[in-house]
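The next block holds one structure in the form of structure tokens; read it before the comments.
A single protein chain has been omitted; all remaining protein chains appear in their positions.
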């Protein structure tokens, strides 16, 4: 059973669009937003003291993605400067859901509001590092993440 | 308004897992299933006579992904031989939804049933090739796709 | 000390260009040719009975790329049907060099000669599967590969 998390902090991470991220449509290839979301989640966890090595070595496991739901509103383009957010929205014993957005910082009109390009709801589950089987999220992680 | 499509043909496309598809967890990186899904959708459209050049040159537009919903059930690994399906499930005037699965062909036990690794629901919208703005799906495409 | 291999068989592998392979220049992103080369090398080894599992489980190691040299002659585009070749050119005790080409099959003029798009010289070294340290290529592999 998972419960909604109220008032969780919103984490922000800047990302620049390079050639590698685009496709022949002239825009960011849609699968690559999952990469942008993951970079922001990784940095969000690191900002909480939960780097990849710590998770694996001290907590004995890692998070794996079990479900993604992404909506594409407007395209990002080569060289765009984006901000990707991460924000805990639901929390269960073995998984949690992070809401994420990709926003465009308009460099040519910095005073104008950021445009929403893409939204994602990413559910990640905890697995044992050795068996890769689902397991309960360790308590010390739960406590840190909820803050 | 979109409506459910009954009894649509299920298209199958084989995909082999290479090093490029995997990550340090030893499994296929989850964002890459979107690539596998797209390869199968592209080949499904081609099998209906709707190659990328035809869409653009004769129909004046292209499909873009507007929403993805993916569930990850079991991991695929290096060298696995997969089958990816594509199957029209909903159809509107400007977009349609394709249900897709990634199944594992167990080469060591070919008689055993294929394992379901990943399911996706991918909504694609039609856009004008020049303006990239949403537009009604051309009738000749609708007719072919519904078969 | 490595020696030139004369008269080695040229292996061919077909590859289709999908959206995932392209960039905003409208062409295949140059780093992706390394993926195309690797798919062809993997299938070349498989055609010799040297699949990834066999290499690891029976031979106790794997090949890793130690050097790449790639020249880009002409761009490939979305939906192009390519042929990628692999061809052993040098052989040492711990590494070997494979020459590779990406050729374009012109679907609209199938009788015209294939265009050369890209050439690569890829040196791969054998490493122990456990320590990941360089090691001598097992004899049974050498014998099969030289054929």
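Each chain carries a letter (A, B and C) given by its place in the written order, and its residues are counted from 1.
Here, a residue touches a chain if its C-beta (ideal position, glycine included) is under 8 Å from a C-beta of that chain, and two chains touch if they have at least 3 such contacts.
Here the structure is a predicted model, which means the values were calculated and not measured.
Which of C:5, C:48, C:70 or C:91 touches the hidden chain is settled by the complete complex: it is C:70. Interface residues of chain C with the unshown chain, by the touch rule above, are 25, 30-32, 34-35, 38, 62, 64-72, 75, 132.
Residues touching the missing chain, restricted to chain B, are 19-20, 22-27, 29, 31, 77-78 (touch as defined at the top).
Counting over the whole complex, chain A has residues 16, 18-20, 35, 38-39, 42, 51-53, 78-79 touching the chain that is not drawn.
Criterion: only the chains that are shown with their structure count from here on.
Spacing of chain B relative to chain C, judged by their CA centroids, is 28 angstrom. Each of the following residues of chain A touches two or more other chains: 25, 31.
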